[in-house]
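Data first, discussion second: the structure below is written as C-alpha cells.
Excluded from the complex is one protein chain; the other protein chains are retained at their positions.
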Amino acid sequence: MTDTGYVQALYLACGVLLLTAVVILWRRELAVIIRVFALQGAALAALAAITAAHQGSAELWAVAAGIAALRAGVLPWLLRRALVESGQAARETQPLVNVAASLLAAAALTMLAYAVSQPLVALAPSPATQAVPVGVAVVLIGLFVLVTRRRALSQLVGFLLMDNGITTVAFLTTEGVGLIVEVGVWLDVLLVVLVLQILTTRMRAAFGGTDLDDLRGLRDT
Amino acid sequence: MNLAATGLVVAAALGGLSAVVALVVPTRPRPVLVGLGTAASGAAAVTAGVAATGGQSFAVSLPELLPLFGVSLELDALGGLFVAVTGGVAVVAGIFGMSYSRHGIGGRSVQSVFPLFVVVMLLVPVAASVGTFLVCWELMALTSLLLVAAEHRQRPEVASAVRWYAVMTHLGLVSVLFGLLVFAARAGGDSFDALRRADLSPGVAGVVFVLTLLGFASKAGILPLHAWLPRAHPEAPSHVSALMSAAMVNLGVYGIARVGGDLLGGGPAWWWLLVLGLGAVSAVYGILQAAMSADLKRLLGYSTTENMGLVLVGLGAAGLFASSGQRVLAGLALAAALLHVINHASFKSLLFLAAGSVLHGTGTRDLDALGGLRRGMPVTTAAFGVGALAASALPPGTAFVSEWLLLQALVHGVAVPGLATAIVMPVAVAVVALTAGLAVATFVKAFGVGFLAKPRSAGAQQATESPATMLVGMAFAGAACVVLALEPAMVLPALARVGGVVFGSLESAVGGEVTLRLEGVAGVLSPLLLALALLAAVVVTVAAVRAPGVRAARREARLWDCGGGPMSARMEYTATSFAEPLQRVFDDVVQPELDVDVDHHEESAYLVRAVEYRRRVADRVERRLYEPVLAVAWRWGEAGRGLANGSVHRYLGYGFYTLCGLLIVLVVLR
Amino acid sequence: MTELLITAPIALPVVAAAVYAAVGWRRTTAWVSAGSAALVLAAAITLALDTMRGGPGEAVGGLLRVDALSAFMLIVIGAVGLLAAVATPDYLRGEMLTGAASMRTATRHSVLVQLFLAAMALAVLAANLGVLWVAIEATTVVTAFLVGQRRTRAAVEAAWKYVVICSAGIALALLGVILLNYAAAHTAGHPGLDLALLALSAADLDPDVTRMATALLLVGFGTKAGLVPLHAWLPDAHGQAPAPVSALMSGVLLSVAFYAILRVKLIADAALGTGFARALLVAMALASLLLAASLLLAQRDYKRMLAYSSIEHMGLVALGAAIGSRLALAAVLLHVLGHGLAKAVLFLGAGRMLQVTGTSSIAGVRGLAAHQPVLSGCVGFGVLALIGLPPFSLFASELGIARAGFASSLGWATAAAFLLVLIIAAALVGHTSRMLLGGPAVDGPGAATSPRPLPVSMGAALIGGLLGAAVLGVTAGPLAELLSHATSILTGSTP
Partner (left out) sequence: MQALLVVAVAPLLVGLMRQIRARLEGRAGAGVAQPWRDLRKLLRKERIAPRGTSEVFRAAPLVLVATTLVVAVVAPFVTTASAIDPVADLFAVVALLALGTVALALAGLDTGTAFGGMGASREMTIIALVEPTMLVAIVALSVRAGSTNLATIVSSTLHDPARLVSPASLLAAAALVVVIVAETGRLPVDNPSTHLELSMVHEAMVLEYAGPDLALIELASAMRLTVFLGLLANLFLPWGIATTATPLALLLGVLALLVKIALLGAVLAAGEVFLAKLRLFRVPELLAGSFVLALLAVAASFFLA
C-alpha cells in the first residue's frame, strides 16, 4: 500500500468513526443506532487493518480480526438481542438534551478534543497521530451519550462508543498496547456488556422497563 | 528509678491491672476490686506527683508505641502537680465507687474503663511530645466518653450528653491538634524539647497559642466552648463526675500553662489578657447559671466552669505580670491559680461524691424535690456542708485562701503599666468579687434547700445513709478540704517550683509556715489562726451565754405558722423560689423563659383553679452561639442531600463536566 | 519458589472459586473461603518478609512483581478478606433464614467473592499498568452481581449505577494508560507500561502528554477509589451489597484502586514535578471530604452513612498522598490498613443490624445496645475508630497526615480537610449514638425482633477486626519496617 493510499484510507476510516458517532447522537431509533454502531466497529476494524497493512505486522492483523469480530459482530449482536427482548415500547431513546443541542454539544466536544490533542500530535507528528483528535472526540461523545440518554441500551452504546474511541486513540498513537493487555481489555469490555445486558433484563423484570429515570430509589433527598 | 518514676509506673500498672481484673472477675467482687485498684493507683500517683513537685524528674522514651510517632514521657514539677491532684481525686473516687458502682454500673465495660480513665489522665501531664500528648488527650476523651455513656439506658438525656460531649471534645482536640502541629511543623520536631527550643515568629506563636487555648479552654469548661460540661458532668455516674470535674478539667489549665508558659515561653501581654478575659467571663457566667440551677449536679457542673474561670483569671494575671517583668507578682498570681486548682479538686470531688450519695439515697438530684436529708443522711449532709463552705469562698474554707491570694495579686496589678491593665485589672477584681458573692448565694441554696428544712418528696423522706465505703471516700475528700483550708502553706514550696517551670525561674512569692506571708508585697493571712480565733470566739460566747444560769435544756415548740395549722413541705421555699430574686436581678443576663398557665373556674374568670408555672433558664450563650451553628449545619445537611438525588445521569454528569473542565484547564494552561 | 509464592495470592482464590463452582456452598465448604483468605494473608506476610530481605521479586515473565508496597497491599487484602470470610457463613445463614438467599445464591456469592479477591490480588501484583487496569476493571465485573445479589429493585438499580459509572470512569483511565504508553514509546528507554521501568525513565516522558494522561488516570482510578467526581456509585453499591462484600469493597477495593493512583503519582511526580498530581489530588480530596460532610450531616440510612464515611477516608488518603512526604505516605498506608479493618467490622456489623432489625434506616433503630450489647459495642467502637480516636490506628495515621500536612505547603488545605473531618465525626457520632444508646425501644421496627444472640464466628470477626485496628494503633511492630520500605518505594528513595 502506498503512503498516500494509506493516509487516505486512514482518514476515511477516521471520518467514518466520527460520522457514526455523530449519527448515533442524532438518530432516535435504537435499531438504527445499533446498526450504525456496528458500522463504527467495522470502521475501527478497518483502521486496524489499514495500520496492519501499512506495518505489515501479523500481530496487528490478528488484532484487526479480533476487533472486527468483537465490535462489528458480537457486541452489535448482543445489543440487538437485548433490543428484541425489550419489546416495542423501548425502541426509541429519550434524550435529556434535545437532538439539536446534542449535535451542537458534539461539535463543541470535537473542538475540545482537537484542542486537547495538540500535544499528542506534537509529540510525534505523523498522519496517524494527526487523526488522534477523532478518537478523543469519540470518547467525549460517548461520555456525552452516557450522560444524556435515558434508555439502558443507549447508555450501553455510549459506553461502547467511549471504548471505540479509546481503541482508536490506541491504534493511532502506538499501534496497540501489547497483546496481553489488549486481550484483557477486550475481555473486560465484553464482560461489562454481558453484565449490563443481564442487568437490563433484571431491570425490566424489576421495574417493567429500561427507562433509567425509574432508577431513583437509592438517593438521599 | 526514683520515687517519681516508681510511683508513676506503679500507678499505671495498677490501673491497667484493675482494668483487666474488671474484665475477668465475676460481678459481685468486681466494683470492690476495681475501686481498690483505682484508689491504690491514685495513691501511687500522688506519691509520684509529690515527689516530682519536690524536684525529682523522670523521663522515658518508647519509640515502639504509637506508630509513626513513638511515645515519650517526662515527669517534671508542673506535670507532677497535676499528677498528684488527679491521683488524689482518683483515691477518693475509687473508694467511693466500691459501693456506688453496685447500682447499675457494675458492668464489665464501665468498670474496666474507669481505672483506664484515671491512668490516661495521669499520663496527659507526663506526655513529652506532641504525638504522646495528643494520644493521651484523646484517650482521656474516649474513656470519659464511655463513662458518661454508662447510664444511657436509665435516662434519655445521657445520649444527648454523650453527643454534645463527643462533638465538643473533638472540636477541642482539633483545635489543640492544629495549634500543636503548626508549632511542631515550625519547630521541626515533635518532642517538647524541640518545641521549647523553637524560634517562632510572633504571628505564628500567637496562632499556636490561640488555637491551643481554645481547645484547652473547652476542656476546662471555659466559655464559649463550655456547653458540654453542664450536660456531661451531671449525666455521668457521680464518682466519674468527680473525676471529670475535679481532675479532668484541670488538665485544660495544665495545657494552657504548659503550652503558653513552658513551651512558648510566655509571650506578649495580649495572650494573657485573652486568658484573663475568658476566665473572667466564665467565672461570672458559670456561677450565675449555677445560682439559677435547681439540678444539684448541674449546679456543681456550672460551678466548675466558674472555678476554672477563676483559675484562668489567676493564670492570665500571672502571664501578664510575667510579660511585663513583674516576676514576684507573676509568682503570686500563679500560686493563687494553682492553689485554686488544688482546692477546687478537693472540694469539687467532695461535693460530687456527696451529690452521688444523695442520688444513691433518694434517687433524685432535683433540689426542688430534696430537703431534710440531715436526718436520714447525716454524714452526707456534713460532707456537703464542708464542701459548700469550701466552695463559697468564706473563711475558714479552702477557696477563701486561694481567692484571697488571687485578689492580692490583682490588687498589686497596678504595678503593671499600660491602659489595658488599668482597664482589665479593676474588672477582674470586680469579677472575682461578684463571683464570690454569687457563690455564697449558690451554695447556701444548695445546702440549705437540699439538705436542711423538710423533705419535699417521698424519696427525700425515705433517704437512708449510704454504705460505709462511700462515706469513707467522702471523708477522705473532706479531710483534704479541711487540711488545705487550715494549712495551705504546706503546698507552697511545690507551687513555687511549678511556677519555675511555667514562667522560668520565679522568685518564691508566698512563704510562711502557719501564716501565708507574701514576699515582696505586704500581705499576711493565717487561715489556721483565723479558724482558731473563730473557735475561741464561739467558746467564749457559749460560756458567756451559759454563765448567767440559763437552763440548758430546750423546750420543743411549734413553728410559727400564722395560726394556720402545721406547715407542710409544699409551703417551703424551693431552690427555684430561692433563686428567684437573684434571677430577677440578673434578668437581662440569664434571660429565663417563663411560662405561666392559669386555669380558671368555669363560673368566673376571677376564680383560679390551678396555676402552672414553668421556668427554664436556658444557657444564653448556647442559644446565641450554638443554635445558629446547628441551624446552619442542619440546612447544609438538607441542601447537601440534593447532591445525591438518585439520577445516574447527574452522577455521570459530575464526571463529564469535571473532565471537560479539566481538559479546558489543561488546554488553557499549556 | 518465590515465583509460586507470588502467584499464590491469585491462584488460591481461583482454586477456591473452582471448588465452590464444582461442589457448591454447603456446610463442609463454608469455611473454604476463610481458608483461602487466611492463606492469602499468610502468603502476603511471607512475601513481605521476602521483599524486606531480598528486594522485589517477579513472576510470569515479568507480568507480576512484588515489592514492599504490593506486599503491604496484599496484607490489607488478606486481613480484610479474612475478616469478611470468617463472618460470611453466619451472614449467609442469616440471609437464608429470612429467605433472602438460597443455596445457589450462596454458591454464586462464594465463587464471585473468591474471584474478587483474585482480581484484587492481581491488581496489586501487576507489574504492568495495563494489567493493573484490566484487574481493576475485572473487579467491577465480578462484583456487579454481588451488588445485585438480592435482585430487588434497589439491588438492580445499585448494580446498574455501579457498573455504568465505574466502567465509564475506568474507561477514562484506560485512555490515560494509552496516552502514557504513547508517551513512553517516545522515550529512550521504551519502558512500555512496566511500572518500575516507567518510574525509572519518567524524566524523559513528554510532559504535556503525561500531564493529560495523569489527569485521566487520576480521575479514572479515582472513580473506583470513591473519589469525587465519579463517586456516586459508592453509597448505592455499598448500601445494597451483602455485608461481607460491602466490607471487602469498602475496606479493600477502594484502597486497591488508590494503590493504582499511588503508582501513577510516582510516575507523574518524576515526569512533571510534584505540583500537578498534588494539585489534582488536593482538589479531589477536599471535594470528596466536602461531599461526604454534606451528605453525612442529614443522613438517614446507616449503610449509606458508612459508605460516605469511606468517601471521607479516601479523601483523607488522597490528601496524604498529595502531601507526599515520607511521614504522610507512611500514614496513608497505615490508614489504608486501619480503615480497611474498621470499615470491614462496621459493614459486617451493619449487615447484622439489618438482619436483626429489618431496617437500614437510622431512625428505625433505637436503643440497640439494650438488646444487642456485643453487636452495639462493636459498631460503637468501630465508629469511634472511624472518627480517629485512639487506641485505633486511624488516630495515628490521621495524626500523621495532619502533621505532615502542616509541615508542608498544604497547611490550609489540611486545616480545611480536618475541619470537614470534624463535622463528619460529629455527624457519625450523632447518628450512631441515636441508634445505639437509650433504653430498649418499646415499639417500632427496631424492637419487634426477639433478641438473637450474635453468632460466635461473626462476633469473632467483629472483635478480631477491632482488636487488630487497636493493636496496630498501639504499636505497628514488625509492620513498621514494611511500612518504611513501602514508603521508600513511594518516595522513590532507598530505604
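Letters A, B and C mark the chains in the order given here, with residues in each chain numbered from 1 onward.
Here is the rule we go by: contacts are C-beta pairs under 8 Å (C-beta built on N, C-alpha and C of every residue); 3 or more make two chains touch, one makes a residue touch a chain.
All values derive from a computational prediction rather than experimental measurement.
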| item | value |
| --- | --- |
| Touch partners, limited to displayed chains, of the chain removed from view | B |
| Option from B:141, B:300 or B:410 whose C-beta touches the chain left out | B:410 |
| Touch with the omitted chain, as defined above, among B:374, B:497 or B:641 | B:374 |
| Residue among B:20, B:62 or B:537 that touches the chain left out of view | B:537 |
| Hidden-chain contact residue, picked from the options B:194, B:210, B:434 or B:666 | B:434 |
| Residues from chain B at the interface with the omitted partner, ascending | 291, 371-372, 374-375, 392-395, 400, 404, 407-408, 410-414, 421-423, 425-427, 429-430, 432-438, 440-441, 444-445, 447-449, 452-454, 514-515, 521-526, 529-530, 533-534, 537-538, 540-542, 545, 548, 550-561, 567, 569, 571-573, 577-582, 584-585 |
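Throughout what follows, only the chains that are shown with their structure count from here on.
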| item | value |
| --- | --- |
| Chain contact topology (line, ring, star, complete or other) | complete |
| Middle chain, criterion being Cα centroid separation | C |
| Length of the line joining the C-alpha centres of chain B and chain C, rounded to whole Å | 43 |
| Chain A and chain B: spacing of chain centres that average the CA atoms, whole Å | 69 |
| Distance from the mean Cα position of chain C to that of chain A, given in whole angstrom | 31 |
| Multi-chain contact sites of chain A, meaning residues that touch two or more partners | 116, 119, 143, 146, 155, 212, 215, 217-218, 220 |
| Residue list for chain B, restricted to those that touch at least two other chains | 640-641, 643-644, 648, 652, 655, 659, 663, 666, 670 |
| Touching residues on chain B, where the partner in the complex is chain C | 64-69, 109, 130-131, 134-135, 138-139, 141-142, 149, 152-154, 156, 158-159, 162-163, 166-167, 170-171, 174, 177-178, 181-182, 184-185, 190, 633-634, 636-641, 643-644, 648, 650-652, 654-655, 657-659, 662-663, 666, 670 |
| In the complex, chain B residues that touch chain A | 640-649, 652-653, 655-656, 659-660, 663-664, 666-667, 670 |
| Footprint of chain B on chain C - complex, ascending | 160-161, 164-165, 168-169, 172, 208, 211-212, 215, 219, 223, 228-233, 235, 291, 293-299, 327, 330-331, 334, 367, 369-370, 377, 384, 387, 389-391, 393, 395-397, 399-400, 402-403, 405-407, 411, 415, 418-419, 421-423, 425-427, 429-430, 433-434, 437-440, 472-477, 479-480, 483 |
